[in-house]
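One chain of protein is taken out of this complex; the other chains stay put.
Right after this comes subunit A.
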Amino acid sequence: MKVMAIIKRILHQFRRDKRSMALMIVAPLFILTLMWLVLDGDSYSPDIAVVDIPEPIIEILEGQEAEIHVMAMEEAEKALKDEELDAMLTWDEAGFKVLLEGSDPNANSAVQKVLQQTMKESSDKPVPQTKVEFLHGSENLNLFDNVGPVLIGFFVFFFVFIVGGVSFLRERTQGTLERLLATPLKRWEIVTGYLGGFGVFTVIQSIIIAAFSIYVLNIYMTGEFWYVMLITFLLAMAALSLGTLLSAYANNEFQMMQFIPLVIVPQVFFSGIFNLDTMQPWLRAIGKVMPLTYGGEALRDIMIRGEGIHGFLDEVYILIGFSVLFILLNILALKRHRKL
């Protein structure tokens, strides 16, 4: 079959082009590891200076997750200015007064959490205990566990988009596309050949990236491994078909790179890595046209919420829909090069 010939050729090319292969596999692992190092830290323990605070309170404070420094007023103020402290705690008749350094929201909320806990423990009246349970996840779920699933999807999408788009573009610039169009190959055979060749490769890529995140980086994962594979594969297909489609509108590799800020970067913002609940609804709707929104959501459903296929079936259909749409447009776009 002629499609097989193209698939075989693409795999041959991959075998020769070690760098592109590395870009698709090693680069995502490398960046995921960096993200993990940054986001997977323990919860932040703030530096708090206490000025004229009664001894019993200091004792309670010291039991919290914070570094407590007993200081004089002037010393504390200076340290706060020099960013050595996150907060300064003083005491007068009216009660506690907190001065936050204030430039880091993470530190701010950590300080407030410490103070709340201290208040609770220092009051004589027994406070009704709130029992916290988790429907999904656990109290150990950190930022990396939360954004990790979307990041896995994102890196698969990003690197497949680039490598797929550029290879198809080179097919045009080195004249081989025209050469292929001078053969009895049908346009759909060329497009499917590409999807097939890269498809084989992206399956391998997906396995490696997902396995690395789950078993090496220990990202939170309660769902089925092969569901993760399914979604990353579908995302890769959407990325590949979009990349090859857009490559028709680029004249060289540099112009292909110009699609990154237009197509890839907005997906970072709108696909759910950041919480969009406070955004204007019409702005939030931008995310609805982006494959990564659905891929990311499905990956979270699987990895954090442990859902079965019915929990993310809609996303699967939508991702397939994206790919089919891009593939059809791609076959149409090739008409620019050969009418038949």
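In this section, a contact is a pair of C-beta atoms (placed from the backbone, for glycine too) under 8 Å apart; a residue touches a chain by one contact, two chains touch by 3 or more; residues count from 1.
In the analysis below, contacts and distances are computed from a predicted model.
Peer 1: So one subunit is absent here. Using its UniProt record, which name fits best from "ABC transporter ATP-binding protein", "Elongation factor P", "3-oxoacyl-[acyl-carrier-protein] synthase 2" or "NADH-quinone oxidoreductase subunit N"?
Peer 2: From the choices "ABC transporter ATP-binding protein", "Elongation factor P", "3-oxoacyl-[acyl-carrier-protein] synthase 2" or "NADH-quinone oxidoreductase subunit N", the unshown chain carries the UniProt name "ABC transporter ATP-binding protein".
Peer 1: Have a look at A:Pro184, A:Pro261 or A:Pro281 and name the one touching the chain we're not showing.
Peer 2: For the chain that is not drawn, the touching residue is A:Pro184.
Peer 1: In terms of residues, what is the contact footprint of the unshown chain on subunit A?
Peer 2: Subunit A touches the missing chain through residues 2, 4-6, 8-9, 12-13, 16-17, 174-176, 178-186, 337-340.
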